[in-house]
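Quick notes on the structure that follows.
The full complex has more chains than appear here; those shown keep their coordinates.
Note that the chains are named A and B in the order they appear, and that numbering of residues resets to 1 at the start of each chain.
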C-alpha cells in the first residue's frame, strides 16, 4: 500500500522533476524546500506508504500529521525556464524492499504527468571536518553530462561515492529503465547523516537556480534553514525517542525475527 | 491476509467509533473494555491478521483462542447519545508495515458502516512516578478541537508527545485522508508500556462517558480492571515466555535477516 493522492491535475509541458527527500545532510530537503517556498510552488499530490514509520506526528500543538511525501509544481514563468515538479517529504522507506515499491509508484506517477528528466539531490559524506563545496554529479547517460557541462559539477562521482542509496539513486536507476534521463547532484558534507548541512544545501540550491534559470531571493535562506532544521530535528528526535521507548518494550515481546516455530 | 469477519450487520445511524486496543498503560483497552461490558455492547465483527503473533492462546483451561481484534456496537438509547462502535483486542501488528495494512482494513470496514468520526485512546508515558490525570488531546482538524472544547482536554499534545504510534495514531492519520474526523485522547501514565494504569484508564473512561452522554455504573470498575489486567498480564507473559523460548531456538536456526546468499 503506497498511495499517491492527486489533489489537482495541472497541465505541464515537458516538466523537469527535482527530488529533495531527507538523506545525508538533508541537503536536498533544504534546497528543494527553499525552492518550493520561494517559487510559491503548489502542492498537487501526496504520497503515503505502509513502508513509512507506523506513527503520526503531532504539530501546531494539537494537529495530527501522517508521514508523507509531497509533490509540488511550478510553471515556467520566463523564457529559458521549464515547468517544474518538486518532491519533498518527511521520510523515506523504513525497509530496503520498501524503497523499490515507493520509487516505482513515484515513477508511475511521473510518467503520467509527462516527466522525461529527473534531478535528484543527495549528500556525499566525506568524513572530513571541512567538506569541499564542490558538487559531484552522476548521470544515467553520457549526453546528460554534456548537457550540464557548463555548470560547475564534478562528474567524477564514481570515484568518490561508489553508490547512492534510496530515492536519490533508485529514481535514476529505475527511471533509466523507463527511458527517463537523470542526474544526481551530491553535495559534500562532513558526514553524520542526521545533521543538516546548510552550506552544502546552499551550494546545491545555487546550482539548481542556475540549471532551472530561476531568480530567487536567497536572503531568507538562513532563516528558512533554521525553520526546516527545527522540523527535521523534531522528526529525528521522535525516531530516536521511539527506539528508546521501544527497546524497553522489546524485552516484553518478541520481535518478528525472533519468533519462530515451536508448539 | 487481514480479515474482518462480520457476524451481524446492524443498522447504525452516524455511529461514532471508539478504539481501545492495547498500548502504553493499556488505557484504551481498559476504558473501552469497561464501556463495552457496562453497555452490553454487542460483538458484530472480528478481525484477525497475518501481522499478529503466529500463535493461539489457551484459556478456560482447554480452549483455543486466535489473536483477534473485535468490533462491538451499541445503539443510542437516549436523546443526546449516538450509535457507537467499539474496537478492542488482544494485540496490534507485530511489524511496522503491518500497522498500515491492519488500519486500512479497519478504515475500509468503518467507511462501509458509515463512520465519520473516530476517537482513539492512547497513553502518554511521562517517565515520572506520579502522572498527572490531565487528559491530553490531539485532532485531525481544528473544528474537532472546538467541538470538544467544553470537555477537560488539554489540546497541547504536540508539545508533550510528538508522535502517536500504531492504531491510535494511524486510524486518525489515514482516516483523515478519507475525510473522517478524529481525536486521540491520551491518558498520562508513568510509563513502562506493559503496566496497566487503572487511574489513567478511569480518567479516560470518565471523559468518554461525558462525550458520549452515557450513564454508567462505575462501581465495578476496580473489579473489572483487575480481571482485564489478569488477561492482559497473561498475554504479555506469554509473549515474554515466547521470546525466551525462541531465543534458545534462534541459536539453532538462522533468523530471516541473517540468511543471505551462499552456494
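Definition applied: contacts are C-beta pairs under 8 Å (C-beta built on N, C-alpha and C of every residue); 3 or more make two chains touch, one makes a residue touch a chain.
Keep in mind it's a predicted model, so treat the numbers as computed, not measured.
Visitor: With 2 chains shown in place, count up the copies in the whole assembly for me.
Guide: Assembly-level count of identical protein chains is 4.
The rule is simple: only the chains that are shown with their structure count from here on.
Visitor: Superimpose the Cα atoms of subunit A on the matching ones in subunit B and note the rotation angle, 0 to 180, in steps of 5 degrees.
Guide: 90
Visitor: How many angstrom lie between the centres of subunit A and subunit B, each centre taken as the mean Cα position?
Guide: Chain centroid spacing, subunit A to subunit B, equals 34 Å.
Visitor: Write out the stretch or stretches of subunit A touching subunit B in their complex.
Guide: Residues 1, 3, 5, 48-67, 94-95, 98, 234, 237-238, 241-242, 245, 248-249, 251-260, 262-263 of subunit A touch subunit B in their complex.
Visitor: Going by the contact rule set out above, which residues of subunit B touch subunit A in the complex?
Guide: Per the stated touch rule, the residues are 53-55, 93-97, 99-101, 104, 125, 137-142, 145, 155-159, 161-166, 169-170, 172-174, 176-177, 182, 184, 192-194, 236, 239-240, 242-243, 245-247, 249-250, 253, 255-257.
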